[in-house]
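Every protein chain but one is kept in place in this view of the complex.
Then we have chain A:
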Amino acid sequence: MTLEAFADTIVPGEKRFPADRSVAGAASGGGAVVAGAIELLETPAAGVAGGLTDLARMLNEHATAYAREHGRDLDGDVPAFVALAFDDRSALVRALTGPDHPERDGWVALALFSNMAFDTAAHRHTTEAIAEGHVGLATMGFAAPDPDGLWRFPAYSYGRPLADLHPDTTASGSLA
């Protein structure tokens, strides 16, 4: 739940069901969680699976400290980070991934994979992800491949001069 809430802070989505706590509902459409962030984080290839339990624990410790510092009451029904409001989650993630935070490597890695789950569906073959309507690729309008699973764009050029060349252009096409 904690890591879902983290991924949802990076690419937010709409609640999956009314009582959804980890997904805050800060944006319309599916976000990183529905896109498969947890699945990607847990793939052996990503190399971070072994650290996830620790990261979740640390995130909740940071959330508890944040709540104390900012006078937020956390209900005890869910982990501390999940209990934070979306804006507070965002502020905390901004601090944890900031240039000067000593643990930033771990938080940046979590953010990278959360993002990749949405933008590239890196836990799936891209063709399959697209065929199944993967929410991130669909949101971006990533075009579908040809029937053989490869991309080709036969129309690709405006096909006419659109600027003057630099006056020092040489025969090879570079500058002098």
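Operating definition for what follows: contacts are C-beta pairs under 8 Å (C-beta built on N, C-alpha and C of every residue); 3 or more make two chains touch, one makes a residue touch a chain; residues count from 1.
The criterion applied here is as follows: contacts and distances are computed from a predicted model.
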Quiz item: The chain that is not shown, which UniProt protein name from "Lipid-transfer protein", "N-acetylglucosamine transport system permease protein", "LrgB family protein" or "Cholesterol oxidase" does it carry?
Solution: "Cholesterol oxidase"
Quiz item: Taking the entire complex into account, which one of A:18, A:71 or A:99 touches the absent chain?
Solution: A:99
Practice problem: For chain A, enumerate the residues touching the unshown chain of the complex. | Solution: 9-12, 26-27, 29, 31, 40, 43-48, 90, 93-94, 97-99, 105, 108-109, 111-112, 115-116, 118-127, 136-137, 139-143, 145, 149-167, 169-170, 172-176
